[in-house]
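For this view, one protein chain was removed and the others were kept in their places.
Chain naming follows the written order as A, B and C, and within any one chain the residues start at number 1.
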Amino acid sequence: MNWKSLLRHETFLALLLVVVLIVLSFQSDRFFTVSNLLNQGRLMTEIGLIAIAMTFVIATGGIDLSVGSILGLTAILTGVFWQNVGLPLPVAAVAAIAVGTFAGFVNGLIITRFTVPPLIATLATLALYRGLAEGISQARSVRGYPDWFYVLGQGEVLGVPTQLWILAAAAIIASIILAYTRWGRTVYAIGSNEVASRFSGLSVEKTKLALYTASGFAAALAGVIFVSRVSTTRSDMGTGIELDAITAVVLGGTSIFGGRGTIAGTMIGLCLIQALKNGLSLAGVKGDGTIMLIGAVLILAILASNLFERSGTR
Amino acid sequence: MRNRVLSALLALSFSTSLSHAQSAAWTGGDDLPTNPLACDATPATAAAKPYDGGSPTNAPDRKGKTLKVVDVPKLVGIGYFNATSKGIADAAKEIGTIDAKTDGPSKANIDDQITLIDNYITSGVDGILFAANDPVAIAPVLKKALAAGINVVGYDANSTPDARQWFVNQAEFNGIAKAMVDSMAKETGEDGAFAIVTSTFTTPNQARWIAEMAAYQAKCHPKMKWLETVEAQEDNILSFNQTNTLLNKYGDELKGVFGMTSVATPAAADAVTQAKKCGKVAVVGLATPNAMKPYVAADCVKSVVLWNPVDLGYAAAHVLRAVADGTLAPGATSVKAGKLGDLSVINGSEILLGAPTVFSKDNINNFDF
Amino acid sequence: MTAAPYVSLTGMSKSFVGVKALKDVSFDVRPGEVHALLGENGAGKSTLIKMMSGLYSPDAGTITIDGKEVRFASTRDASAAGIATVYQELLLFPELTVAENVFLGNYPRRPGGWIDWSEVRARTRALLDQLDTFDLDVDAKVLTLSVAQRQRVEIAKALSKDARILIMDEPTASLVESDVQRLMAVVRQLRERGVGIVYVSHRMPEIFALADRVTVLRDGGYVATRDIGEVDEAELVSMMVGRPIDSLFPKAEAAIGDTVLEVKNLNHGRHVQDLSFSLRRGEILGVAGLVGSGRTELALTLFGMTPATSGSISLEGRTVSITSPRQARDLGIAYVPEDRGQQGLVKQMAIRKNVSMASIERFSSGIFIKAGEEAQRALDAVKRLRVRCRNIAQPVGELSGGNQQKVVIAKWLETNPKVLILDEPTRGVDVGAKAEIHTIMGELVKQGVAILMISSELPEVLGMSDRILVISGGRLTGEIDRADATPERVGMAMTAHQSGEAA
Partner (left out) sequence: MSVIVDLPPTRPATERPGFLRRLFADYGQELVVLAAIIVLFAVVMLVNPRFISANNLTTIFAGNAYIAVAAIGMAMVIITGHIDVSVGALIGVLATISGTLAVAGYPVWIAWLAPVLVGMAVNACIGALVAYARIPSIVVTLGALSIMRGGLISFTGGTWITDLPPAFLIAQKSVFGLPVPLVFMVVLTVLAALWMRYSAFGRSLYAIGGNAEAALATGIPVERRTVAVFVIHGAFAGLATILFATQLQVIQSTVPPNLELTVITAAVIGGVSILGGSGTVIGSTLATILFATIGSALIFVNVSAYWLRAVIGLLILATVLADMLRRRGRL
């Protein structure tokens, strides 16, 4: 049964997360504190936003490697629009997000109109968008934003980091869309069998176009939050974030071949990675050791859930 | 179809390059104000400036107590930061009351570095030593550390001053620029043409050096000709290929290559060596001596500019100790740094390591880092 | 002559996830005979075949070759024992050439281990010539071949291994009549050469034309083995289904009403040229033609997959332009495609979700899916169309072909179509389900739906249609009323383009 096996992976992952949390809180008494956990939420927001959109994209059997570059491009444009063009900062940020969203739309166009496989299309735009960020910025940073802007990335609302509200809202909305709406159904249908979806009158192209656009939007929004969090723009922002997001999505049980995956899984995967990064660091493990362990967890988690599934169905 | 696309692209690239050629500044520099030194050896007269660093909130009295210190360089896994890390370890051993460890991102990535520092703040260290990947981006997390009562000292790459207490300046940007350009002028003559191989244009230190070099060259060696700057990441094969391409493009016109990173400089030297242009094309650059020994020994590279990164780490650890003990307080004019003796305070809250060292065939074998 | 069996299977049993797929079945094949294996889908034919070809290992039972007991650990073992299989879904590699496909995994070598490519090509040529297939380039990539040509390649591949036993799993399911004839000739020729053939098919005429013996399975169990002379069609069908079947083609009398669909001078590419016809309420319009004649392309054009380049389509008197399946659906055109697995269904998804897929907007309020209503409608559909399944949450891929087809039909009925296009509605569907699908068609036309039925099976076209369109080379070469339709007339029109008489 499809949904049962899916549930099994997420349950397993959630259990793993609980075990990891328990073990880590024994390692360091500073780990399992409200302030630390909230703070970790702040740090994982950008990856989280991108991973949510990426879950949809991967569930259709696609992939978007250009998100890191879109993040960088948006960051740069926020600064350039504000400082060089002279737009008011909110307008500049919205305009930059619009461009980032458009970059995602272009990905979608290349993929749907020219039927270029998503991996190749976004591999090309990965280079292109990063290049644009570099060219437009001339490698200059833009700094010195007004203080109110930092509320987004460094401030708190009701005691919780501002961007965590955004991430939580995005996660809830996205999981409702994926699980309960016809858009979500269309996503799974495309991921399982694109041809049959088309033959069933589903708008495959429009859906894909919308998803890559949404992925661009998520990356762009993450870009602005990132700028607000680190108070500066640089054209190399977000380099390699695509792999982090994909890792969270895949760890969360979304099939890389499409057709299955949930936002809950992605969020658990994301939390697991962040908890490992933070907890191990608090427990005195160095960054390089943490990377190794996350790699091993990724392989072992998928291996374990594969084994579960097989023993269940045979 | 295809040809049209290509020619359109090429036309585009020409036009962008033309529009760029009109600006006089070197590619790769930043747009902050420059302050070139005098052409002769006159030392810069430093204007006295009040302390502009930050201070930790409610820091406990750490005098004489063992400090738990974490050193977060830009990235781990390169020779330069291995050397600073070694210096910190040496100092810790010598002082005895510092428990230091180095942990950094595996790529020079601002976000990873911020996350790491954040984790260490939570885990409760007494002191943080850092080399910033971005001066502004790192500021919020450092301020958070100060607010948590942690002593924060920078080295190698600064943050905004109010985000840390002190910064150990290995050599001022204009000092490095002078040493580099003077060395190049000596080797290629006053009218030589040269090119630059850097890591990425977004790396702040490199951008600052390039900007200062441009200003100094314009002031003191006006006839030298800057050809272009190329990016080569932190990738030595790419640096090698880029240098080769420059050699091929300019032929005999190219008289010198600046390597702006400890990765680019040996690769550039290797390119010149393998092109059998030793002596015809000068390589001047920032690099660690160990990586440069073969080229210096073969007389292919005459001068390598670098401060001693082991000393830099060593000084940083001493400064941190002094800050924690309260012996280095705002307004001080110098600080004792073990075997390095007294180091002077400049620019309000910076501690100067000294003039950069120019390594040559005579002294390079005295260094091992 | 009753030679000793070359291969015999005794007491074979196999279960999957606790469900018995095969219970104590025995089966044997003699050299030089065609042994037909019959049964509805799910009767255990595929399981039996797969054990014979080494893909599955039995839970119980023995296989003997020439009287000696053997165990097949892999397909390699089986093929070493002289057993080769031509699967229903042809196992060819589109990017490889014909010759490579034939000898893949089994290349003739030169000393030193290098493949002797000239030998590969020469022997492939020889094998194809034996099959009277002189027109196939051994260097052509398989992706460029037609289904019939691919099947020939698959048979050549089986023969290349000096097969003593050749298992053919529904070899004619996707062939047009003329290719079926050629295939039957090949089978006879192989039988002459002493090859034992296991022939699985749903098509009775072929079985009576070819088989020497026939074995029937039902629900994983063994029913009987008979010489072909001892049985007639009705008897075989009732053995398979377990009950007597009145008629395979229950033609329902429906009142034929006004014209729903009017097509004039429709064009798309090479395969749809200048087609004009009309379709009325309550009518079943059969479309006959060879593979590649443009039958399916006509359907795809009407359905908006490959929008018409010129010509007009009017629905209930209103001229429409159809550029996407979605639009076709909104206009009341439904299409049950010929490739069920690829185009018709999302196999991993539950029955419920497949049923609602084409009309998901109707099951939604705003963007949200009304799960309760969706489930209710799916339950109704399953009951109405007699889909055999555990429950509506079962993935469609686990159902038999006939039940899968019913789900596809159910999906389109949810859109309340005015025009229902059925492309090969009973291909790969077993006898019982076939009759049921035909009954459903009858019920639909009674409700006033207009059906356009494309089929390669002439008996089906003749049995179900009120009128028959014949297409050849993308052009209309005949329009025949039910009363005048004979196999010969339809057959003539199907090959008409070669004489160039089409307008």
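Points to keep in mind about this one:
Basically, a contact is a pair of C-beta atoms (placed from the backbone, for glycine too) under 8 Å apart; a residue touches a chain by one contact, two chains touch by 3 or more.
Because the structure is predicted, anything quoted here is derived from the model rather than measured.
The hidden chain, counted over the whole complex, makes contact with A, B, C. Considering the full assembly, A:120 is the residue among A:15, A:85, A:120 or A:172 that touches the omitted chain.
One of C:153, C:180 or C:420 touches the chain omitted from the figure, and that residue is C:180.
Panel shows chain C; residues 53, 55, 74-76, 79, 85, 87, 91-96, 100, 104-107, 114-115, 117, 132, 134-137, 139-141, 177-178, 180-182, 204-206, 209, 458-459, 487-488, 490-491, 494-495 of it touch the chain omitted from the view. Touching the omitted chain from chain A are residues 110, 114-117, 119-121, 123-132, 134-135, 137-139, 243, 246-247, 250, 255-257, 286-299, 302-303, 306-307. Listed by residue number, the positions of chain B touching the unshown chain are 1-3, 5-7, 9-10, 12-14, 16-17, 19-21, 27-28, 76-79, 81-82, 106-107, 201, 228-231, 233-237, 240-242, 244-249, 251, 263, 266-267, 270, 273-275, 288, 290-291, 293-295.
Convention: only the chains that are shown with their structure count from here on.
Core chain by CA centroid proximity to the global CA centroid: A.
Centroid distances from chain B, each centroid being the mean of CA atoms, peak for C. Averaged C-alpha coordinates give centres for chain A and chain B that are 34 Å from one another. Rounded to whole angstrom units, the spacing between the C-alpha centres of chain B and chain C is 72.
Here the CA centre of chain A is 44 Å from the CA centre of chain C.
Counting partner chains per residue, chain C shows two or more touched chains at no residue at all. Put simply, chain A touches chain C in their complex at residues 1-3, 177, 180-183, 185-186, 188-189, 192-193, 195-203, 259-260, 313-314. Interface residues of chain A facing chain B in the complex, by the touch rule stated above, are 28, 30-31, 36, 39, 43, 46, 134-135, 138-141, 143, 150, 154, 226, 229-232, 234-237, 239-241, 277-278, 281-282, 284, 286-288, 291. Residues 16, 28, 30-31, 76, 101, 103-107, 109-112, 114-116, 118-120, 122-124, 134, 136-140, 200-202, 204, 207 of chain B are the ones that touch chain A when the two sit in their complex.
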